[in-house]
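All remarks here apply to the structure that follows.
Omission of a single protein chain aside, the complex is shown with its protein chains in their original locations.
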Amino acid sequence: MKMKNMVRSIFLTVFLALAMCFQAWGADVIKIGVIGPMKFMQGKGHWNGALMAADQINGKGGIQVGNKKMKIELVKADSNEFLNITDATNAMQRIITRDKVDFIVGGFRSEAVLAMQDIAMDYKKIFIDCGAADPELCKKVAEDYDRYKYFFRGSPFNSHYLGKTCFIQAATVGAILKKALGIPKVKVAIVTEKAMWAEPITKAAQGVFPKLGMEVAGVWRPSQTATDVTAILSAIQSSHAQMIFTAFSASVGITFARQAGELKIPAVQVGINVEAQKDGFWQATQGKGNYVMQLDTYCQGVEYNDLTAPFVDGYVKRFGEKPTYTAATYDAILYSLAPTIEQAGTLDADKLVSILEKRVYKVSPGTDKYIVDAKGRQTHDLTWGPGYQTGIGVQWQDGKNMGVWPYHWVAAKGAPEVTYKGIVPYKIPPWVLEAYKK
Amino acid sequence: MGSLGFYLRKLYSIFRGEILVLPSRVAVVLFFLFVLLFPVISTDPYLLRIMVLTNIFAILAASWDLLSGFTGQLNFGHALFFGVGAYTAAILNLHFQIPPWGSIPLGALGAVFTGLIIGIPCLRLRGVYLALTTLAFPIILLGIVYALPDLTGGELGISGFARLSHSHIANYYITGLLMLGLCTLMWKITDSNTGIIFHAIREDELAVRTAGINTTRYKLLAFCLSGFFAGISGGLYAHFMRIAGPSTLEVSMSFTVVIWGVFGGLATIYGAVAAVFILFPLLEFLQFWSEYRTLMFAAIILLILLYMPEGLIPWVRDKIEKECPRCKLRNAAIRKTCRACTASLD
Partner (left out) sequence: MAVNILISGLISGSMYALLAIGFSLIFGVARIVNIAHTAFYMLAAYCIFFITEKMGLNPVIAMVAAVIVVTLLGLIVYLLFIKPIREHEAAVLIGTIALAIAMQEVMLLAFGGSFRSVPSLIGGYFVLLGVKVFYQQLLTFIVVLLTLAAIWILLMKTKLGLAIRSTADDREVANLMGMNESRVTMLAMGISVGLAALTGAVVVPLAIVSPFMWTNPLIVMMAVVVLGGLGSIKGSFVGAYIMGFAEALVVFLIPKGAFLKGPVALSIMILVLLIRPEGLFGVAFEEER
């Protein structure tokens, strides 16, 4: 009897030891955590982009790390960050300590990314943000480099540059309007949702437009989930503004575009409208969102460089819809992490950080170079400008998303004209032209 | 040496006489042991994180039960206290450099003050009117938070302040000991004269008034006490997550607290605590089914309500204990006769 027990326990111990070794045997993979609001478009973009990158790399046999090839294993984590910050931090904690990921890409809602960033930094894991634009995230890198150096911005460029790009686009459209409508000065109505991220843009807009030679007709701040903006639209109509500068990230973007289109308000919309970046926008506005222009990263037919089309076309073919900027997980894995790992020959985070922050490399929306701020500190934030990342201006033209900016754009005095491949001219809505014919 | 043995034996006889007789008391002791010894079982930071949050939310749920279960003033805006506690602790820590062991109690005091502010309008309201009014308050505060983004950080909240402590285990013990201590304190309050008056206010406020008791004072006291404990839990949450944002004031947070309280059984304190310990890890455990997670959560609640409308813990308690028909003492269900008056229990 005692003998049987002893044999049994020895057998069990050996078995357990072997099982643990199995764990170790699986260690020839690089685990990358993809964290995002998986039930929503943004999270799906995170996952799809990562999937494309992982399949591409694994198809070639994996990443060369030193003298062996390692494949990529993706770990999906639903942060549920739209609804619950606690869930997001729990998810981040889980993939680091339970799933033992080596790198993390993703994130979207700034409040959640701030919390998730802290956890990733606790464990010294490289975290590439592919969705939150808050400058605060990269300010932390500058102010506490040793702790936050593992954090990099993957997409989009920060909200300061988002604003700058919008103003340039607005100025371009303003010039087109001035000529086409024959008016001495363009009047702009500033309509931005009441949200933290829109505060700096709203403030800046009120200062920038006068400098651009345009008059500010008024500032309106609807709630993010407003379902009726006819009151604001009436006021805009009475103010005789020809341009509406928008900053919307939530459902109000759809409501506004639809109602403005239905009421045929004689003003064009330009600015930020995240909902308008999605393919579903046309149906959501019942087709009334025609001629809405917004800042975007990708558009079918527009190419920044030779990496753009393979990505965009491949994404559309595989997933049936165009990618939004959260699909930058593709670039994060394929162009940021993989070559850095191959160059370093190791997965050691400190070494990778010191190599990555100095690299200047091509990605599908342009070129990545990390900003060193005025005090000489690394911020791991993305450089903006022609030759680096600029984003594009996209306009809805009869049911299709068409790139309309940069179109013969001169960034600075004496600089060369920039027009990306596939950009077409901007179209003014016919009812606006009608209203100003008299 | 002899006296040590004496005390040990006394302890043992008390243990056998008071605790082992009732399954519910055994459960409480086991629960205490579980909370105190959990890190011995596992030091996985992920599990510790879940347990820390469970501890924090247990304090919150218990504070809700103290107010709504006992005095019958259904508070549908409990997130208000939670949020005020969190934001106050965050602001005090960030701008005035007060360390966590100071900012959290001060945050709780802020929540007490808030309790007074909302308690006063609610004095004349009853039932559903009270519930819906309390629902309004966190929403109004949310509007104020968004209107003053420089002070409150708008929808990003406040971040970058001190953490609770530097190790997961220390975090766990701080929240665990606080949870056990505060919940015991709350339970003691309900077991005292004040608690009896709270019960009475819920049952028949008019009768209590005719007995000469100033119900206004007691109702306000309930709001303040509840606010204090909820504020502590808010402050703990802020320092643990290192972010105090508008998510602490959301309607869903208020609803979740109500669900915990009612699910566990109103007017019990331990019911609310048990509900959190069951539901919160369950919700997290269901992560692997992330699409169906919330649906399953709602389904579980509905099913439990169908079969145990009084709440889970009272139902369980009724199954494992019986009340003696003669002396009204509670006995273990397996007994045939009462342990005090030997009457038949069937």
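Just so it is clear, A and B label the chains in written order, and each chain counts residues from 1 on its own.
Note that in this section contacts are C-beta pairs under 8 Å (C-beta built on N, C-alpha and C of every residue); 3 or more make two chains touch, one makes a residue touch a chain.
If you're wondering where the values come from, they're calculated on a predicted model, not measured in any experiment.
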Contacts of the hidden chain among displayed chains: A, B
Contacting the left-out chain in the complete assembly, out of B:136, B:170 or B:282: B:136
Sole residue of B:4, B:40 or B:206 that reaches the chain not shown, by the stated touch rule: B:206
Residue in contact with the excluded chain [from A:28, A:144 or A:228]: A:228
Where the missing chain touches subunit B, by residue: 74, 121, 124-129, 131-133, 135-137, 139-140, 142-144, 146-147, 204-206, 251, 255, 258-259, 262-263, 266, 291-292, 294-295, 297-299, 301-302, 305-306, 309-310
Missing-partner contacts on subunit A, residue numbers: 39-41, 194, 218-228, 230-235, 237, 251, 254-255, 258-259, 262-263, 275, 278, 280, 283-286
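Convention: only the chains that are shown with their structure count from here on.
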Inter-chain centre distance, subunit A versus subunit B - centres from mean C-alpha coordinates, in Å: 40
Residues of subunit B defined as touching subunit A within the complex: 44-46, 49-50, 53, 146, 149, 153-157, 159-160, 241-243, 245-247, 252, 284, 287, 290-291
Residues of subunit A touching subunit B in the complex: 38-39, 78, 80, 83-86, 89-91, 93-94, 97-98, 110-111, 114-115, 118, 134, 136, 140, 194-196, 199
